[in-house]
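Apart from one protein chain that is not included, each protein chain of the complex appears where it belongs.
What follows is subunit A.
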Amino acid sequence: MCSINEENLLADTMVATPTLPFKDAVCRKCRIVKAQVLLRKTDPYCRDCFMKYAVHKFRSTLGKARALQHNEHVLLAYSGGLSSGSMIHLIKQGLEASDSNKMKLVIKPSLLHIDEGGILNLPKEERKASADFILEYAKRNCLDVYICSLEYSLAADISGVKLQKNSYEVEPSVYANQLEQLFGSVKSLTAKEDLLLRLKQRLITLLATHLNYPKVFLGPNATRLAGQLLSAVGQGRGAQIAQEIGFADSRTGVVFLRPMREFVDKEVAYLANFLEVDSLCLPTLSSKLGPTASIGRLTEEFVVTLQANFPATISTLFRTSDKLKSNVGVDRSSSEFKDDSRCLLCLSAIEESTLCSASTARSISQTISRSGPSGLNDLESEPYSTNAQQQSAACNANCSNPEKQCCKTMDAGTMKDWSVVLCYGCRVTMEDVKTPELVPINLREELRLRSRRQMMRQSVEQFLL
């Protein structure tokens, strides 16, 4: 019989890392110079040893993943914050490395910045000032920079996007109003933050493809990713963790890489201080709000507070998350992964909804809890495809009868069945959006197409060998 006593267990496992007095400590590596940096609550380092450690970690993260090819064009996503700023400085250092032992980093980087001022209601002068700061910063570092306003993420394709190299004017386009309307119609802050992330991803992909940059470096550090990890699980995106939090994200045609992934926020802050990284202070959607404003804020608060006393928190989270991978490959090139089973918004695999799947179980539970056992009877007696779907499937898109509005109208019933076009996480987000037609994902068209294909597949299934 197991002899673990509950009270003893609690006392043993809750021992916080002891705060030993570190006054005037000496660097634990070189043991000569006085320490300036304290990592993980117990490891003092001097400035030079810390910088060597950080640069080595950065280069090994890039090298281990074998992510870069020689002379490759890379876009550096720069938000103006400390994390992406340090990333750019480290890359510049790598480009100029004259150390004969180390391999010189040979890539062709350019900066990309997305102006989110539209949804934050920033005055024009402030947006201009931020843009000027970034242009100046790029010039100082001899890098090309592209600044694009977030509203162009609503454009259907690249022809609608206004983009110039090394210059930027704050000129609201036709999409600016649409963007404001879209974000105004979203009820919760959690959904707003998620939508913002997807739109930014879409815009970066659009720009990177147009400018011919196969890889994009993103700046989030380990602390931010740990918070995002927990909030992804909380929002039903558990299956996508490997792509959302991992080093490489290849859901779109462009590969997103996260080289700052191994740096905890404290290390980034030291790096930024020692490298004299100038930061731009831009507010975000959740600035100056309390911890219950959104799921993201809550998980961030949780992780940061826990990490303060238990420095192993973030590495434990990452170790666990690295083991969680979806069994469906999401590479664009993977042949087993058809376009039909991709979510329109986040481009991940849509989860299965067969008779035994988790999503079916969830929707049954939801039906029962909302309308009692009688609701379950209604669910079962309803044919798999509703009448409206069958009607629209019967005629094709070239139906020229102006009176019969068969495929043109979709009644509210079928709109709710978004499971063929959106993954669970995106469905939850889109439910909060009152004007889904403003999101540039061709929702109606794709819904119709995919529902029809699904029905066709079902009717032919029994005849396939």
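Going forward, a contact is a pair of C-beta atoms (placed from the backbone, for glycine too) under 8 Å apart; a residue touches a chain by one contact, two chains touch by 3 or more; residues count from 1.
Assume contacts and distances are computed from a predicted model.
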Match the chain absent from this complex view to the correct UniProt protein name in "Nucleolar protein 7 isoform X2", "Ubiquitin-related modifier 1 homolog", "Translation initiation factor eIF2B subunit beta" or "Serine/threonine-protein phosphatase with EF-hands". "Ubiquitin-related modifier 1 homolog"
So one chain is hidden, and I want to know which residue out of A:Gly94, A:Gly219, A:Gly246 or A:Pro440 touches that hidden chain in the complete assembly. A:Gly219
Specify the residue from the set A:Val106, A:Val174, A:Ala308 or A:Ala361 that touches the hidden chain. A:Ala308
Looking at the whole complex, which of A:Ser110, A:Thr209 or A:Ser279 touches the chain that is not displayed? A:Ser279
Which of A:Asp24, A:Glu125 or A:Asp157 touches the chain that is not shown? A:Asp24
Chain not shown, touching residues in subunit A: 19, 22-25, 34-38, 41, 44, 47, 79-84, 218-221, 223-224, 265-266, 268-270, 272-274, 279-284, 287-288, 290, 300, 304-305, 307-308
